[in-house]
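Of the protein chains in this complex, all but one are displayed in their positions.
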Amino acid sequence: MNYLADVTALARKDLRLELRARDTLPAMLLFVLSTFVVFHFALPSGADELAAQGLLWVALVFTALLGLARAWAPEREDGALDGLVLAPSDRSAIWLGKSAAVFVFLVAIELVALPAFALFFSPLDAGAVLGVLLANVGICAVGTLLAAMAAASRTRELILPLLFLPLAIPLVVGGVGASVSTDPGRYLAFLGLYDAVFAILCWASFEYVVSE
Amino acid sequence: MSQSDYVVAAYAVIFVTLLVYVAIIAAKLARLERETAELAELARKRSSGG
Partner (left out) sequence: MVAAAAAGLVGIAIVLAFLVAPEDADQGISQRIFYFHVPIALTAYACFGWGAWKALLLLWKGDERYDLESYVAVHQGTIFGALTLATGSIWAKASWGHWWRWESKQLVLFLVLFLFYSAYFMLRFSIEEGPRRANVSAVYALFGVALIPISFLAIRLAEDFIHPTTFTREGPQMTGTMFVAFCVGWLAMSVLAYALYRVELLGKRLDANLRELREALTT
């Protein structure tokens, strides 16, 4: 299928760029670990263990924001986005390819961050990890599209958090719920719902965001 | 503050907001009137001079 081939090619391009440049991933990793240390000092001594679980999600959201701010940077710097948009492939493939790449970045970070969190604070159960994975999908789908919107704006990096945070709130609720509650199934299902609704919405509307 | 004071406050907030809105519209209308007068003047000059 041509569409899937385009998506994979685009995603692979991004991964290869990052492997060569190695600027975004190390920064995100350092950021998330530093945030954990800040959290340690930010939590008063009587604080719940559960409070730390909540903070994990704060860290994840803001680390993702860091990565998303640079998500379209390669296209912007070379002016390549115009070229991609003019290419014969379906424009939503651009979004899907980019989201997939961001997803891989996030998972790569989390492979280190989650064990670090378990080490510094409290262990994470399967519900938490599944929650992280499901939330990643939502973060990547919505974040990539919003980052493209921000790229069209004058204020770029400044506006991306403003656009992203209200939409991230349900993800945080779902994620924290999955980590903390005794019945994570409900929250995981909710995360799945979010992912489905917004992925479809992003997929359908991306071409309007990038077209002139 | 008693209960009824709060009720009054709530309605007052709504009322004041509406008034502010009307004031903004009035100011905008005044500006639009000025602009149309200017443009009418320009048009007059054009048709008589140009």
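For clarity, chains are labelled A and B in written order, and residue numbers in each chain start from 1.
Everything below uses one rule, namely that a residue touches a chain if its C-beta (ideal position, glycine included) is under 8 Å from a C-beta of that chain, and two chains touch if they have at least 3 such contacts.
Remember, predicted model here, so these are calculated numbers, not experimental data.
Of the chains on view, those touched by the hidden chain across the whole complex are A, B. Residues touching the missing chain, restricted to subunit B, are 3-4, 6-7, 9-11, 13-14, 17-18, 21, 25, 28-29, 32, 35-36, 39, 42-43, 46 (touch as defined at the top).
By the touch definition given at the top, subunit A reaches the unshown chain through residues 50, 142, 145, 149-150, 152-155, 159, 162-163, 165-167, 169-170, 173-174, 176-177, 180-181, 186-187, 190, 193-194, 197-198, 201, 205, 208-209, 211-212.
In this text, only the chains that are shown with their structure count from here on.
In terms of their C-alpha centroids, the spacing between subunit A and subunit B amounts to 44 Å.
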